[in-house]
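All protein chains but one are shown at their positions in the complex.
And then chain A:
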Amino acid sequence: MKKLIWFTTITILFLVFIAPAFLALGIKMIPGENQPGYDPAQRLSIYQTRNVTQQFTSQDANLSAIGTSIRNPNLKNKKDIILTLFNENMEIIRTTTINGQNVEDGNFIKFVFEIVPNSENKTYFISLSSPDAGPEEMIEVFYSHNMPGWIEQYTYDQEVQPGGLPIVLYFKPVSKFAVIKDIYSNWFSRLLHLNSQKTS
C-alpha cells in the first residue's frame, strides 16, 4: 500500500508541476497575441489575380509563421494558396504555399516559413493569393476595420483600408527554457491575482 501511495503522490505532483514543462518542450513557436476578433460576415474573396495585401508590424524577433482563418466553401479549392512576405521596400523575403485540399472550411491556417531574424518592430507586408483558382474555387479571408494597432492596413481591389485580416504572428522562442519560464510565470501571476482570492 505504501508503494501505491508514493506512486500516486508522485504521479499527481508530476502531472501538476512537471508535465507542463515537459509538454512545453514540444512548443516550436509561440504566438505574439491571440487572434483578433472578426465579423464572420465580412469576407474578401481570393482567386486568379484577386488577392489581398496586409501591412503589419512584427511584435517580436524571429518571425517564423503567420496564421489566419480561411474559408474554403464546399472544399472546392484544391489549388495552391500562396503567402508571400515582403519587407517594407516591397522586396520578397519569404514565400510559402499550401494546397487548398488541406484547408477545411473556416479553419485557422498557419503559413510556416524560414525564420526572419531581427523582425522586431519592423513593418512587413503579406500577400495572400490563389492564382490558379477560378471564381468557383475561390477562398475567403475575414477582415475588420477595427484591428489592434500592429495590423495596420490592407489592400484589396486596389483600395487601401484600415485594419485588415485577423492574423496571428508566430515567433521562434529564444530557447526552450525561456518558453518554460514564460509559461510558469504566466501561471503564477494569474494564480496570485487578487481576484482569484476574493468572493463577492
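The rule we apply is simple: contacts are C-beta pairs under 8 Å (C-beta built on N, C-alpha and C of every residue); 3 or more make two chains touch, one makes a residue touch a chain; residues count from 1.
By our rule, contacts and distances are computed from a predicted model.
Peer 1: Just to verify: the chain that's not displayed, which of "Aspartate carbamoyltransferase", "Glu-tRNA(Gln) amidotransferase subunit GatD", "Mannosyltransferase" or "Xanthine dehydrogenase family protein molybdopterin-binding subunit" does UniProt list as its protein name?
Peer 2: The chain we cannot see is, by its UniProt record, "Mannosyltransferase".
Peer 1: Where the complex has a chain not shown, which of A:Pro31, A:Pro73 or A:Gly106 is the residue touching it?
Peer 2: Answer from the full complex: A:Pro31 touches the omitted chain.
Peer 1: Tell me, which residues in chain A touch the chain that this view leaves out?
Peer 2: Those residues of chain A that touch the unshown chain are 1, 4-5, 7-9, 11-13, 15-16, 19-20, 23-24, 26-31, 34, 170, 179, 182-184, 186-187, 190-191, 193, 195-200.
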